[in-house]
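In this view, the complex is presented without one of its protein chains, the others remaining in place.
Let's look at chain A:
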Amino acid sequence: MKKVLLGFALSILTIVSVLAQSKTITGRVTSAEEPEGVPGASVVVKGTTQGTITNLDGSYSISVPQDATVLVFSFVGYLTKEMPIGSSNVINVVMDTDVKVLNEVVVTGYGTQERREITGSVTSISSEDIENLVTPSFESQLAGRAPGVQVTTPSGILGARPIIRIRGVNSLTSSASPLIIIDGVPVVDDDRSSVNASNPLANINPSDIQSYEVLKDGSATAIYGSRAANGVILISTKRGSSGKAKVSYSTVMGFNEEVSRFELLNGDQFVEIANEKRTNVNAATLANPGVNTDWQDIVFRKGFTQQHNVSIAGGSEATKYFFSLGFTDQESPIVANDLTRYSFRANIDHSISKKVRIGNSLSYSLTEINGLNNGANSLSGAIYNATRSLPNVPVYDEANTAFDGFNVTANGATTGFGTNLAGPDNNIPNIGFVLKNNIYRSRAHRLLGAAYGEVDIITGLTAKTQIGIDLTMADDFQSLDPRHGDGRSSNGSVFMAYNPVFRWNWQNTLNYQTVIGDDHNINVTAGLEYQFTNYYNFTASGTDFSDNFYRFRNLISGSYNNQFSGGGYAEQGFDSYFGRFNYSFKGKYLASFTVRNDGISDLIGDNKRGTFFGGSVGWRVSDEAFFNSELISDLKFRASYAEVGNTGIGTFAAFGGFSPVLGGAGAGIGYARVANGALQWETSKKFNIGLDMTIGRVTFSADYFNNDVDGLILAAPTPPSLGVPGNSINQNVGTMVNSGLELRAFANVINRGAFSWNTDFNITFIQNEVTNLVQPLTGTYNRTEVGGPIAQLYGFKWAGVNPANGNVLYYSGENIVQLVGASAWRAYDPANPGVTTNAGTSPTQFFLGNTLPKWQGGWSNTFKFGNFDAEIFTRFSGGNYIMNESLRGLMGLGFSNNHASILNRWTESGQVTDVPRLYSGRDSNTWLTSAANSRFVEKGDFVRIQNIVVGYSVPSAVLQSAFNGAIGNARFFAQVQNPFTFTNYSGLDPESNQFSGQLSFGVDWNVAPVIRTYTLGLNVGF
């Protein structure tokens, strides 16, 4: 197919030369990928417009002026090469692949398309740059690699899923995550664990991935119709090619550490502060000097990490295969958290005859995650606990053998008091004991596969059918110690669950392509698709154990007094009919039109079905006769418009009724959801214009997009006093616009002898505005209102500390008020700050900043010098604000440890500070903890050095002599991920985020610090 298309390209791209010629040079252009010849490559005399393109076998013949000195060879997907014209009349060229520019053929929905003919907005990412990095799942490494694709890893817990947003947030309460398709099969993207964060994409071995295609605009995604609103990521796994079997082995080993820790009070400072809080309210002091403990030492560690991958690829003309085995074992810097994955893949393609092909993609993986309780507000939550445990109390008490030598009170209720008169607030347990004894394990067996058959019916007409399955068999095990911590109250608890999900997907497509009258290239695809997904689960648990002995490996019958069980079931189905028409006239005028009709089981009656369409046009100006620029070698304009939908609306979103409820008085039914049969699809109207341009060595692309989301499905809030279940009803009640600009430039900056430097820069500017909404949506920290972006921080406005008396000051409307006593608000007069008797009103709430970044991007620089290579990858983002809830929590006024900055508290008249006088127990009004607070709102701008990699490839001559040809290539490398971040944000990391939903966002609240990884690695090819 490729050859046909290129032949066609050849016929239209020939540049006619009319100048006098006096010398003919011939030769062949080849590459490692296409040793039989690179067809369609351009050959131009440098400094002129004279040129030709290569034939199907890569050969060319060109007449050059006598004074010509250099020939320039170029082709999409390869680095441009300049060859001096010497005395010889034959110049053969071996082109090098340009890994930055993508393969000439791009995977699109239900087919492929040549990059140069694409009129939608598609970004491709080759896996080469990222496959050696150590992350639990592939998507965190896509961050910054493609314009318009935002990937945030919000915490350092292995298994926590990154947040992926393509061109912004495109839904309020429905899913905002892209559709992910692996080898043509839309995969299940639901976390199936109930005890851990268990990212389903962590089941995929990143090393098996060949390339990523991100479909961003309406036209590119329209073929996915109702599922396209949040963009689509197409993943192609590696496949074999004919030739001798190639065996590859790669390994990476190193360690993970936390990027940063909290700065806390030491034991002595704590005693001073804790007693001052009490004295200020005339209460007896509780703290006495003891030891100096940093409880963070108990929670953090250096985590060992390793991965190994072996693959075999090869095949004959008829049968091609790729097999791989992968293993990774990663320990998080948080004690007790690790992830292990074993994976296997077999991809086979076979041609039965010239016209009939079959094949499959099949992978199996076993992923095991050991997690922990890291609830932001959980007493045993590792970060919450370690930052609040009293620092004047020791972790261990060797004599306390009943609690394994940990410092715990005799009744197990809390951490030992040490010299204090009271235990820590909320009786928090000794986190060392908890992390050592409680188990949170989730496992997932995942089988992901597709089998296809393809028949060429007549020339140009191909029928294909593909059946894909995605089966996850996930199970959970949670075991809590009866002596201390979360399991104490139930005298030990074991919870187990089996949470499978099964999906089948059946696609049938007909593709017809032809060339009419040499100039009209037509490519038509029609198809139908069915998909069914079944989620079900059951759980069993026991509490009140006869003996701790039975608790560690499974539920053991008879070892517990109380037993519980549960279960659930949900299913979802689609049927779809779709078609696409691509047209190209001489490669200059390009057009594409797509239509899709989808039905979904989640909606009711006629609203089940929706029709979505998209279209795009392109114009390759540089192919026009009038276009005659020496500077610009390629220039294409694109425009697209589409209306697509969002199906992430929740299973049976439109249905209502009564769900089972188990009350003390008996099993009953309770009104669970208000039905809304009128519920319809969310529709995104996506508009995009863009251009692709090559100027000399620099390739540049730009896209402007505008995505108008209509009929947003919203769990629209109702006043609580109506008693409506969940205080919300699913309704289509809003509109929102995302618009922005994406820019990308890449270039081979230097290519001189042994040294080369490639650079690739992208930046995206994005703006979100809610244009219609039934009413403002207010959460604890965020508020979404018409005219502003989604999820702005909303809360109280800090006005400082009254220097006269240390009272905290806030804005109440325009006025400043001070907190007098526990809960009285009095007017503040800067002229008479000591006056506390004038009536005042309560502080009022304000918008405190947007939480969505307004700009973000990435910059990759790769260097080669002889056998050495290096990459520095930088990522940046900003224009957003963060609510540092972790810090507010650490300024608590109870009996627990504090952030070191509390030492700046007000102590004497006239003192100007940003920490008020400390009064025990007055948190809720001092810090106004029920909403965001501008004192803790900070800018989230950052520039992060994401990766630095340095590699050395052993010269093949050395390998040849040392291993006698047994080893074909070998590369050693050292890398550090996330080494530096430049930011003014005072928290641990500007990407820390407690919430992953759209309406609550931008809150850094006791999340585990993100991870820095140091590794050494080796890639060997046999």
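Here is the rule we use: contacts are C-beta pairs under 8 Å (C-beta built on N, C-alpha and C of every residue); 3 or more make two chains touch, one makes a residue touch a chain; residues count from 1.
Heads up, the rule we're going with is that contacts and distances are computed from a predicted model.
Hidden from the displayed complex is a chain whose UniProt protein name, among "Acetyl-CoA C-acetyltransferase", "SusD-like starch-binding protein associating with outer membrane", "Cytochrome bc1 complex Rieske iron-sulfur subunit" or "Glycerol transport system permease protein", is "SusD-like starch-binding protein associating with outer membrane".
Per the touch definition above, the residue from A:717, A:800 or A:878 contacting the chain not shown is A:717. The residue touching the chain not shown here, chosen from A:118, A:235, A:600 or A:848, is A:600.
Of the candidate positions A:568, A:813 or A:834, contact with the unshown chain belongs to A:568. Checked against the hidden chain, the listed residues A:554, A:659 or A:909 yield one contact partner: A:659. Panel shows chain A; residues 281-284, 286, 409, 411, 413-414, 421-422, 425-427, 455, 457, 465, 486, 488-491, 506, 508, 528, 530-532, 543-544, 562, 564, 568-575, 599-601, 608, 651-652, 655-676, 678, 717-727, 729, 731, 774-776, 778, 780, 822-823, 842, 894-895, 920-925, 930-931 of it touch the chain omitted from the view.
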